[in-house]
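Chains shown are a subset, placed as in the full complex.
Going by the order they are written in, the chains are A and B; count residues from 1 in each one.
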Amino acid sequence: MHEAAGEALRRRGVRVEDVVRVACDIARERRPQVTFAECRTHLEKVLEKREVLYAILTGVVLDELAEAGTLPEPLQEAIASDLPLYGIDEILATSITNIYGAVSLTRFGYLDKKKPGVVGDLNRHRNGRVHTFMDDLVAALVAATLARMEHSAQKGAGRLTKPEVTADAQEGLPPAASG
Amino acid sequence: MHEAAGEALRRRGVRVEDVVRVACDIARERRPQVTFAECRTHLEKVLEKREVLYAILTGVVLDELAEAGTLPEPLQEAIASDLPLYGIDEILATSITNIYGAVSLTRFGYLDKKKPGVVGDLNRHRNGRVHTFMDDLVAALVAATLARMEHSAQKGAGRLTKPEVTADAQEGLPPAASG
């Protein structure tokens, strides 16, 4: 399953490495020791999920059809121009973040506006390319990867009832992880 | 209904004006002519919604009980310390943003991380105050207010099939508004 997801991303000019890079840069703001390989493993686990695969495949085909100009109006215009009030691109992306809980959802919203790395590159829609779905899908994959890391770091720490949360743990990374 | 919502906010130290202020500052980044009164009207319409009222009342009571230290463990600790992986505060807030579509949801995620104005003030949890739910509720109210303005601006513009979306309309404000 993972191959079909990775293949669809590549077809649209997104390498799994680019997504790992964005996730890894953010994770290292709090945990400088995080390795690229560790981030990659978490992303690969996310890409193995059936709902994630189907969200990617569905978004990719809609981007491709809009790029080819073959969708019926007014859908063609809405997707090709990345109409701000279209909204189905974000809806599809939340089907990825939902699996990883509320931490993932707000992180997605942040990335979707901030557009770091490959997310921003996609959003620039250069040379007639349409990435209306892809930028949200990639933001969702990054958010899901980070949430998966956080949940697993917390599980490792193991302490639920006495979590010593400090003031700067607000952004979603557990304090044990930032030390 | 609107009075019960406003009253609950005030009880927790949040004035409706503070929320209007945050929404208005963001709206003016794209539409400098937006008036404070206009923003206030949109927020009031949001506060009239039953789901919005109940989300606020439920979040407020949980913040108050955590502040009083009377919740059973491990819930007391999770809410009092604003545990990043608690997540129910964001879930409650999304019941507000859902009503206003996907634009509202991603905007909420952004505000929830960026924490402008009163959202950030709340998040600082000074002097033993607990605002674990309130910061997300206020971020959601701002996101909903902005989405309501955008939907109504677009409706005024009226042109669905030929929306002249420009490159800088990506953040969710309609193009008519950015000119």
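Here is the rule we use: a residue touches a chain if its C-beta (ideal position, glycine included) is under 8 Å from a C-beta of that chain, and two chains touch if they have at least 3 such contacts.
As the structure is a computational prediction, the values presented were derived from the model and not from experiment.
Novice: Quick one: how many copies does the complete complex have, if 2 are shown in place?
Specialist: My count of identical chains over the entire file-defined complex is 4.
To be clear about the criterion, only the chains that are shown with their structure count from here on.
Novice: Provide the C-alpha centroid distance between subunit A and subunit B, rounded to the nearest whole angstrom.
Specialist: Centres of subunit A and subunit B (C-alpha means) sit 23 Å apart.
Novice: Touching subunit B in the complex: which residues of subunit A?
Specialist: For this pair, the touching residues of subunit A are 73-74, 77-78, 81-85, 87-91, 94, 101-103, 105-110, 112-114, 123, 150-151, 154, 160-163, 165, 167, 169-174.
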